[in-house]
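Showing chain A:
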Amino acid sequence: MLEVRELHVGYGRIPILNGVNLSVVRGSRVGILGHNGMGKTTLMRALMGLLPVKSGAVVFETATITSMQPHHRARSGIAYVPQGRQIFPQLTVRDNLRMGALRAPDGTMERVLDRIPRLKRLLDRPGGALSGGEQQLLAIARALCGKPKLMLLDEPTEGIQPSIIEEISELLIMLNETESLVIIVVEQNLEFIAGLARRIAVLQKGLIVREVAPTDLHNEQFVEEFVGMGT
Partner candidate 1 sequence: MALVLHDMNGLLMDLLAITLLEIFYGIASLALISLGLAIIFGMLRVINFAHGEFLMIGGFSFIMLTSAGVNMWIAMLIGAPLIVGLLGIVVERVVIRNLYGRIVETILATWGLSLFLMGAASLLFGYFQRGVSPPFGTLKIGNYQEGVYSIFVIVLAAAVYLSTYLVLRYTKLGLIARATMQNPEMASSLGVAREKVYAVTFFCGAALTGLAGAVLAPIAGVVPTSGLAYIARSFITVITGGATVIAGTGIASVLFGTVSQLTAILTRPVWGEAALLLTAVILLRFLPAGITGRYFRNGL
Partner candidate 2 sequence: MDRRSFVQGSLAAAGVLAIGGAATKARAAGPIKIGAVIDTSGPLEVFGQNKLRGLQIGVDELNEAGGLLGRQIQLVHRDTQSNNQLFAQYARELTAGERVDVVFGATTSSSREIVRPVVNRAKVPYFYNTNYEGGVCQRTTYCTSTTPAQMVEPLLPALIEKHGKKIYFLGADYNYGQISAYATKAIAKAHGAEVIGAEFFPLDASSFGATINRIQSAKPDIVHTVFVGPAHGSFWGQWASAGMVGKIPVSSQTFGLAGEQLRMPPEVSEGIYVCLNYFEEVSTPENERFLTRFKAKFGSSYGYISEASMAEYQALKLWAEAAKKSNGTDADAIERAAKAGLSVLAPSGNVLLDAKTNHCILDMSLARMSGGKFIIEKKFAGVRPSNYGDQCDLIKNPNTNKQFEPKL
């Protein structure tokens, strides 16, 4: 489904990703763990085409998309829920969703709203006036309006209350299971990622250093090690 090979990405001459390899198969839910500044967002933005790749390759389904522009990636089925949500603050919730559904058939937005009913009564509010949790749900809903095959989520739990985290987790698992949406989620929240992902890669200093199983996250030794890695 998605193949990332020897991906090198940087800002100007500062290298951030130094050869990331990642292979994601159909139907999977992949978590990527990493501390602040390890390059998680950089990886997501590179996958979305928002950052140029220095070397390496990205293959999505059958096509090499290494230097494809973001809007073409979006149209070919990749959706992005960025860190900080990036809601259009002056557009209403409805218009935010319409932006997500630009190319989708009629009724897509309604179906998405049925899955996330909490947004229904907020439709006419400006996106910027929503709470953090509501914005996060909106960002996910907006991404879903494009009927994606692959969804990239960057720290969806950042600054969000537990009940909504729960809701997001359930929603993502359901979409993955009923609509075979492939999910790649970047996180620092161990509990959330343990509940959601079936495979977890650890990103450290621009490299995927190892893979762990969700159950390892309940393993105290790993937790200590992970916490220690940040320093």
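In this text, contacts are C-beta pairs under 8 Å (C-beta built on N, C-alpha and C of every residue); 3 or more make two chains touch, one makes a residue touch a chain; residues count from 1.
Keep in mind how these were chosen: all candidates are chains of the complex that A comes from, given by their letters.
These figures come from a predicted structure and were not determined experimentally.
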Complex partner of chain A (touching, any copy) among 1 or 2: 1
Candidate 1 contact footprint on chain A (complex, rising order): 48, 50, 69-71, 74-75, 79-80, 82, 86, 88-91, 95, 98-100, 102-103, 126, 128, 142, 146
